[in-house]
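Encoded as structure tokens, the structure appears first; notes follow it.
One protein chain is absent from this view; the other protein chains keep their places.
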Amino acid sequence: MSLEILLIIAFGGAPLTYLFGKTSEKIRDFLAVVISLSLVAFVACLYGKSMEKTFYLGFFGLGLVLRLNVLSWFFAITISVVGTLSIIFSLSYIKGREKTDFYFLMMLLVNAAMLGIVLAGDLVSFYIFWEIMSWSAFLLISYNKGPALAAGMKYIVMSIIGSVCFLVGMLSLYVSFDTLNISQIASVIGSASSGYILFILTAFGIAFGIKNAVLPFHTWLPDAHSEAPAPFSAVLSGTLIKMGTYGFLLLLYVIVGLKLFLGLGRGLLSFHSILCFLGAVTILIPTFIAMLQTDAKRLLAWSTVGQAGYIILGIAFGTNLALAGGIFHFFNHAMFKALLFFAVGAVEFRTQTRDLDSLGGLAKKMPVVFIGTLVGICALIGVPLTSGFVSKWLIYKTLILEGSPFLAFFALAGTWGTILYSYKLIHNVFLGQLPEKYKDIQKSPFTMQLPMIVLSLAILVFGILPGIPLKVINAIGTSFGFESLNITLWGITSETGTLNTINIFSAVLVAAVLSWLLFRLGAKSVSVSQEDSYAAGAYTPTDKYHYTAEFYNPLYRMTKPFLRDVIDGFYYWIASSVRSLAGSVRRIYSGDVGYYVMYIILFLTVLIFVQMRWKIW
Amino acid sequence: MNKSLKEKLESTFKDIRTASSEDSRIAVSAESDNVLAILRFLKDAGFDHLALLSAVDWIEDNVFELCFILTSYMQNDDEVTSRQRLHIILKTRIPREKPHFKTVTGIFPNAEPYEREMHELFGIKFEGHPRLTPLLLEREYEIPPFRKDFDTRKYVQEAFEKIPFVDDKDK
Amino acid sequence: MVVKITQIILSPILALVVGVFFLGLARKIMARIHWRYGPPLIQPVIDMIRLFYQKSVSHGSMFDLGLILSLAGSIVVVLFLPFGGIAPLSGSGGLLVILYIMLLAPLGMALSGGQGANPNISIGISRKLILGLGYEVPLLLVLLAVMTRYKTISIMEVVIAQQSTGWSFISFPLFLSGLSYFLILPAILGLRPFDVSSAPQEISSGPMAEYGGKYLALATIEHAFVLFISIALFVNLFLGGAANPAIFFVKMLVVFVLGLCINAVFPRFRIEQAVKYLWKWPTLLAFLGLIITLAVRS
Partner (left out) sequence: MDRNQITKWLKAPAKMANKYSLHAIYFCTGCGIIEVPPVITARWDAERFGVIPVATPRQANLFLITGYVSIKTLRAIIRTYEQMPEPKYTVGFGSCPINGGMYWDSYNTIKHLDKYIPIDGWIAGCMPRPEAIFIAVTHLWTLIDKEMANGYIRYRENYKSYRRNQELALGKLEWPPLYPVSDESRGNKQ
């Protein structure tokens, strides 16, 4: 089972479903699901086999190389699983909308492009798949018209800047080493001067930084995520921005290699510490902004930017524990963020609104979605029995033991910020009082519940037995040249502090049973309706008694002076100054021919004068 | 100070009687239709605080007497000490059957709750009042309670004594 | 193995006894400060017996499970925390696991309170979380200072290190961190100046507004555990954590009584004042402590 068949299925399947869509909905849905499931199956059975195959397609003599190793396998399996679940979710989410065939075409194309990126062995094919991914994402973001178009425009402008930087870096590599095969570049880059390596790092760093929403380049993400349709924003924040992570991994560990990367620059100004600092800042500031959002998807978008900061911090820090923590957090984030976006999508599908101030009390109406969100936010926070905890524990342990407590402080403070905004999400949507107008909404359809159940189970299983994914991540670490960690099925044993999730799990289980018995000890409790709550003796009115509005108002009042969005303002300032500059240039082309003739004559006279005076030629 | 005010009042308005029991109190009684003009005049003269609006039920002469007590918030010119701060009580009489009166919220906005109370307890309708809804009482009364012909003992007899004690026979 | 089993069973019971004793002591000392006799020391036990016999009202399954989750979280933290000689599970995760499981208690209480559809509860929970954000900043700086000072993340090693090098509360750089931890102790416990999240007068006891009989009993038990945990953490990290439980209990008693006497005389902060205070003085002390430990270490 070789790679090119995999890509042919992925890329061939998209137009096929589009054509079948013309004839009948049923076949198209069935075909889309079957194709993505087959992709998952093919990638799964490729486990362990690492292969490299080159195809000379006569493209300026550059070989199109497809290769598979542990790192790309790990990313490929995550991409295909999240892609399949989002397609299953969108079966009933997109049913009523127009242009559904186009939607499925684009969804399959995005997943295929991401698989392509991960399997690409040389920079040219990497770049081609990168462009396909960016453009199909742009078309999907601006799927529902209106503000989505502006969000899509913002996304595509920043992606193009990233791609241009990527192109520049790629060309300079080709000029200096006249090969674009990643493994060959890795072997030969050692000879380049450190200045040149710094240039390569910044060029590719900008490209991957924009896609991974590192702090200065993050402004496109909140708009893109909140305007895109829910299943796609799950893929967008679950796996698409993780292509930036894959890029960073490729750049820092495969192409440049760790020793060179750590050696660049001195002390605080080295590329390594700048990237760590960027990662740490990316954790803290978006988390605080996420607390004050009132739109559920925008809140999750800002939280994605924050969690991406953890991954960057993990990868940039450089020890094998940090790398394991970073990659494991990528895997967890893909799972729980997709779960949360599916939950918000299911709520939006039923109540047609995402505004946190007008929702409430849906726990009884949509229990499966509620439990999914609960598991999702526990993983987001890092509560001990979920996989989120293990990856954060790895990152914190190495940050503290390697002696950089301030980065650890940023990361740990981010956790409490995560608690605040994730509790706001679950409280304003599921707990509290059910407003009058949502009294009779039904459950969400099964095709929406299935992805949530699968993801919740995955989070809990990997939380209790983190050994399974950690074994693969350890293999990635060893492939990068680190010495391997001794991974047990339920954690890591090392002399400076072992993690033992089985102990934690059994302790929590016993404690829960104990407190449940204590709870049963008391007299039986009467269940009561939501109107019967204490309100100083008055009767609680049912319609306008909503109090989840402005949930963290004291915090907002305290931080209001610092809340001006500086970075976004800076970009808009650049855009407006360019537009005014262009305006002044347009005055020259006034449109009648007389002016043009005059310009030519003027220019000729200047040329003659220069030639007479200095005789350049 | 109040000497000149009394002359000014009597000169501008006809059939008005002013009497001042002590030096800082003036009682003004006037016809019901030029009460609003007097109130506006007094407000311009510096009496910008309507302290109280209440009614008295003269059941023998079959009439309600509305009393407006006016004073000034910050009469801070130095010679008026607190003892001499001037109070004006403006009285007017309206018939007892179907009592109605024009609202003064136009001149004194803070009269709004007073007028609602008058309506609820005396049954005086104030035309033009923004919301003439009950203010204090919980139940409806056919004769408003503050009227002299309202027999409170009889009302208590009907309303509360009729409610039986709870005893164990009707489980 | 048998010793470990007995320790696992013994430490939550011991923690509960000490916590409930501290609750009774707090009410007695508070009464004495107000010139009153105050209730007997076992008044919390009497209250709990009464509450267990009283019927109560529930607002749905999350209302019950959230409270059970929060109590379970507190019990588990006690297992990870060495109490004198007894340290059942402190080997499998260290301070980071404790820090994370301490999140379970407020999260569980918030989830269960959220289901009880009452505006007082929501305001109480939002204040409790903001206050948590407030005291978390200095707490993290303090814990990081201790961890970098002893270059380990497990509490047992910190306690053993203190046997040899003397109490870290005395050694210079960590004195500032210890002081900062002592200043934020009332915020963690929700004692007098920082009980803005469960203020009985303003928001009718915040998250506990809808807690009836057994729910209130479980909430007080969980509060007793939190009381035990935060003081035991202080004693372990800064006062050298004793070899046998008796000395450990005496140290906890001193810390608790000192803290209570200082805080009983303060009026209640507004939530902004509380967070501003927490981010000003304790954070400054903790930050200085961390900087100096880093300077001393390198």
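Of note:
All chains are identified by letter, namely A, B and C, in their written order; residue positions are counted from 1 within each chain.
Simple rule for what comes next: a contact is a pair of C-beta atoms (placed from the backbone, for glycine too) under 8 Å apart; a residue touches a chain by one contact, two chains touch by 3 or more.
Computed from a predicted structure; not experimentally measured.
Though it is not drawn, the left-out chain touches A, B, C in the full complex.
Set against the missing chain, the residues C:Val57, C:Ile125 or C:Ala232 yield one that touches it, C:Val57. The missing chain, though absent from the display, is touched by one residue of C:Leu216, C:Ile229 or C:Ala242; that residue is C:Leu216. Of the options A:Val175, A:Leu269, A:Ala536 or A:Met612, the residue whose C-beta touches the omitted chain is A:Ala536. The missing chain lies against subunit B, touching residues 137-139, 141, 145, 150, 152-153, 155-156, 159-168, 170-171.
Within the entire complex, the positions of subunit A that touch the omitted partner chain are 523, 531-532, 534, 536-539.
By the touch criterion stated above, the residues of subunit C touching the omitted chain are 27, 31, 34-40, 43, 46-47, 49-50, 53-57, 200-201, 204-205, 208-213, 216.
Convention: only the chains that are shown with their structure count from here on.
With chains as nodes and touching pairs as edges, the resulting graph is of another kind, matching none of line, ring, star or complete. When chain centres are set by their Cα atoms, the one at the greatest distance from subunit A is B. Annotation: 61 Å between the Cα-based centres of subunit B and subunit C.
Separating the centre of subunit A from that of subunit C, both taken as means of CA atoms, is a distance of 36 Å.
On subunit C, the positions that touch subunit A within their shared complex are 12, 51-60, 62, 64, 67-69, 71-73, 75-76, 79-80, 89, 91-94, 96-97, 99-101, 103-104, 106-107, 110-111, 114-120, 122-123, 125-127, 129-130, 132-133, 136-137, 140-141, 144-145, 147-148, 151-154, 204, 209-210, 212-215, 217-218, 221, 271-272, 275-276, 290, 294, 297-298. Subunit A meets subunit C in the complex at residues 361, 363-364, 370, 374, 381-384, 389, 392-393, 396-397, 400-401, 403, 405-406, 408-409, 412-413, 415-417, 419-420, 423, 426-427, 430-434, 491, 496-500, 503-504, 507-508, 511-512, 514-516, 518-519, 521-528, 530, 532-536, 545, 547-548, 551-555, 557-558.
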